[in-house]
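Of the protein chains in this complex, all but one are displayed in their positions.
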């Protein structure tokens, strides 16, 4: 592939869109060639996100104004449902295009599961078959060869990273997984709603999507593949009064006399050499702020007071490893660049 | 008892102390007669907490400067360990005194459990025998007759309220309880430490005391009593970037084909008529901000996507129903006042 | 007036409405007889504000459904512009009614000023003539006799309290007043807008309405009356990442060799005996959190390093002394109750 790739960001006026841009501006092999935002077409990026004042960028346009033949890669940061039509069109118009999709549309391999969780039949089934689930550390080789990448959900990826090696190793009870996940508000997006106002969500917390959050479907898919049989974890997400961060506290029962230290060893082995996954020393508790603004995932394993129980904690930045950072990591692989290009570095803390 | 009781607050310069004062200033039958704060003795309350500017209050003194014979009731908001000596002395010096203790010193009935969790032998065993665990809704009658009240821990009380009726009813699996609890920072107290600085804890979250938090011992005691056999729940507390609030997300398995709706019914029946406990309609998710600044506990029961599983959520204000509000509720009973005196009213929201 | 007054709250689904209710529920002489919220008519208050779960309240209705003859007092917490028509109708239908208006509609005595600042002619001029500006400490006697009370704006009241005595005393330069005011987000109301989302406003600050905020018109009116000549202060409000609080930092030049200590004395004299205004010792800096949730205003006077300059700081809770608390204080006077009924007490801190 060429030294410089021409990139389009579809849906640039949302938080994952602006975060993609923040990362890509550091990327030595990227030329930002198109930015779309249907409702804000005609505006400059700096009007929508003043942090880009002084940065030379294309004006925002509608999707239909973009000529995909002038692009090598498209990042889709559009709402689910809409996305599958946009992607199908793009792939038919320009088969050479590589697409990194941040929506939920191509994450589920089984269209029946998609229909069940999203409430309508999938309408781009042919394209779906090509999609690769973009948890880089698990599917690195497949990702290198795909032209359609389905970037994981923020809650999903954060829990899949620790759980897949543990389930593959067969040392935790797959029928007894409880995941209590917490997220910052930016995961709720930029659409104005009463429930997301500062005065409504600061100084308090609450669970949402209890017992039925859609990211659960990704957990089912990946956990079941790892365990080799159906797995249906308990999963409850919570909104916290902070902007960024996913923090999954996972309650496990060990099998065959395995100790918490054994879980730690499995994770350390599975992710040895990974740039973006850090296994903390056994017993050390991660903090979401220590990955804020970075593409890192920090994992901790802690013993419970009772034998046979362990707590595993995984934390990421929902806009980075949970969305745009993960997307660029996949993009790097798809384009033959070093996987960490434009992504390496520690959190912004404090 | 007399129309007006003379009250001393021991440890008035901490958050539970100032919160006691905030409540008691509204109480028509209370005269604030002594305020202690050993390290700040000689100062005015308004120097320590400027919100009391303009309020006529006794100057802060050391404990030894107080004559307990001039008091009818003492609220002890002192560190654990210290408290047991202070309480033993007070009870010997002035047997008629009523004591509401907000520390952990008298919460555990079994001194061996105390020694195991707190790392040293209990040194006021005689007094311990008299202590009543002050979860008002569970032990109302005993509380009326005691002179030593052990006020529950904030995490403990918040989880005990929903769990005791469910365990008594025998409709949830006592061997499979996971409690993921979240708290605001005020629960960590007013002692200066790097880890509690704004810049360290805003914009992020983390678990603490994982697998071994001391409030777990209160859960063991009360859950086991309710179930009639030993119960050892999984319990992990988290610090959230908010000042007040406890939010316990409880993951349960039902027994004997019980449905989540049955759990809701058990709780609604158990707490019918209670002033400070509100059962939300089935499926409604509580929010900690809706109890902030109030003595209320709001409970929600939500179905999981899988049969046989349910999520129960309980939320309180850690300084109110989780500490000082609960303490005054007990005080009211102990003194023969209406239980809700100085306590009724909705949250400060937003 | 009767022992119990029948109160209607018009616009009960906004923040000033819910705050009125929180206060009035504590009031021994109030019966909540009507609650309106046009767009949420038919809902229960607890559906709109779950903190009222368990409280017995009238269902929300439209304004037209209310029979004003069944009310003694109406609190109007409606948008400006709309309000003047509602008030005019009410006063014609039921002349005995007392009205406390929290909107901006009746605050400006000069209709031309109203037209200039609000962009349209005033349409209830007859009623305007009766309105009394409801800064209790300044207009107590007039307030007792009025049936139409115009409750001050939150920024305005907070700055008027310290400035009026100083201007009357003639010891500060009326041509050189700079007011840098800061407010929590609840002042922006509950209407959903992108700019008020948590992710947009947490972790940052910005000025708004710079050079032209409408509350300036109230400052002009009251400052000019106090000084006996036109005064046009510089005034810039800022949004801070907190829910409640107004914090006005006022930069002054003294006249005639007056010292900062003299300013302090003027304020101490002016507000001696006031329940809700506390003058901190000279040099002590107020903090907005020390009035949060209370009806208090705390004032500080601090010397600058240069002779002839002083800094005066005033802080209130924008929903209390800045809106609903101030409204109830006025209501108490208008109904002949003790001014502090349902309002006394220190801040919720921490």
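So that you can tell them apart, the chains are marked A, B and C in the order they are listed, and the count of residues begins at 1 in each.
The rule is simple: contacts are C-beta pairs under 8 Å (C-beta built on N, C-alpha and C of every residue); 3 or more make two chains touch, one makes a residue touch a chain.
For clarity, every value in this text was computed on a predicted model and none was experimentally measured.
Looking at the complex as a whole, the chain kept out of the display touches A, B, C.
The omitted chain makes contact with just one of the residues B:196, B:268 or B:344: B:196.
Interface residues of subunit A facing the missing partner chain: 15, 18, 21-22, 25-26, 49-55, 186, 202-203, 243-244, 278, 280, 284, 286-287, 290-291, 293-294, 296, 298, 319, 345-350. The chain not displayed touches subunit B at residues 15, 184-186, 188, 190-194, 196-203, 241-243. Think of the hidden chain as still there; on subunit C it touches residues 176, 178, 180, 182, 184, 199-208, 210-212, 216, 232, 234, 236, 238, 240-245, 247, 249, 251, 285-290, 292, 302-306, 309, 311, 313, 350.
Methods note: only the chains that are shown with their structure count from here on.
One finds 36 Å separating the Cα centroids of subunit B and subunit C. Rounded to a whole number, the gap between the C-alpha centres of subunit A and subunit B is 39 angstrom. Measuring from the averaged C-alpha position of subunit A to that of subunit C gives a distance of 46 Å. Residues of subunit C in contact with two or more other chains: 15, 186, 202-203, 243.
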